[in-house]
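This part shows chain A:
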Amino acid sequence: MQELAKIYGDTLLLDKKFNYCPGCGHGVVTRLVAEAIEELGIRQRTVSVVGIGCGGFSHHYMDIDAIEAMHGRSPAVAIGYKTASPDKIVYTYQGDGDCSAIGLAELLHGANRGLPVTCFMINNNLFGMTGGQMSPATLENQVTATTPKGRDVHVHGYPLRVPEMMADMVGAKYVAREAVCDAKSIRKAAKSVRNALQCQIQGLGFSFVEFIVPCPTGLKLSVPDAYKWSREKMVEYFKPQVFKNEVGQNNEN
Partner candidate 1 sequence: MRTKCTFSGSGGQGSALLAKLVCQGAIKQGLKVVMTQTYGIEQRGGDSTGYVIVSDNFIGNPLVENDADISVALSPSIYDGCVDGAVEGGIVLVNSSLITEMREREGVKQVPISASDMAVELGSVKCANIVMLGAALAATNMLEFETVEQVLRETLGAKKPALLEMNLNALERGRTVYASAAE
Partner candidate 2 sequence: MKSETLFLKNTQTFAEAMVRCGVRYHFAYPITPATEVMKHTAVILPEYGGRMVQMESELAVANALAGCACTGTLGATSTSGPGMALMQESISFMAAGELPCIMLDAMRVGPGDGDIVGAQSNYFQATRGGGHGDYRVIVLAPASGQEIVDLMPDAVKLAYTYRTPVLFVIDGVTCTMTESAIFPEAHDYAAGFDTSSWAYTGTADHEKRFLLTGSYTHSQGEEMNERLRAKFERIKEKEQRWESIQTEDAEVVLVGFGIHGRMGQDLVANMRAQGKKVGLIRPITLWPFPDKAFEQLPESLKSVLVVEMNHGQMLDDVRLAVNGRVPVHFLGKTGGDMPLCTLADMTAQINTLL
């Protein structure tokens, strides 16, 4: 492990056994976040506020302090934290259910407030931990545990696009959607993670990145099929793009 730390740095806790299912997109995003923290040299002053869901595990794989908030409330907790400790770097790590179902009000008002905190929304388009129920991001006609005949948009509404709602908010300074479906998209996602945290370090304002990730378990697909599904179906509706970037120079997006 000591040897690995030389390569990967101190943030990732490499001896920690992953709780994520094999092939889960969380594994990729968690690693991207850890690498960005390491690279930016902010580990010791970074605190993660995690949501309820599989993403709640994310902090266990990093050597940082963490707060496991109530379902959906992480952005409000982060704002309270940042208000009292403005020198700390605070990011939330939430799923699409936590972020865009139960916690949408806290998220959007957090974005609009413009306090320099960062929210990462890991969108696997369903509730993974509780067994694959519909989330606001579930696609039209998609079958889940609670939409056995597919999501009927006349009953459950349409798949919710979150960063689009923030793009117009003055307080939000970095807003992006990335996908984690192949090597190329992962490289782009890594840049967005860095930009979002950089946005906070520079004290510019709120930053947000959504990640389109597969949940093979919830989708009941093999790992390759889950990635394919994400790449084809999800990305078609949730288009990866940088909506807003006021981080300034040195950004490669």
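For anyone wondering why these and not others, all candidates are chains of the complex that A comes from, given by their letters.
Everything that follows uses one rule, which is that a residue touches a chain if its C-beta (ideal position, glycine included) is under 8 Å from a C-beta of that chain, and two chains touch if they have at least 3 such contacts; residues count from 1.
From a predicted model like this one, the values you see are computed outputs, not experimental measurements.
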Interface partner of chain A in the complex, by touch - 1 or 2: 2
Residues of chain A that touch candidate 2 when the two form their complex: 43-47, 49, 52, 56, 59-60, 63-70, 73, 76-85, 88, 105-106, 109
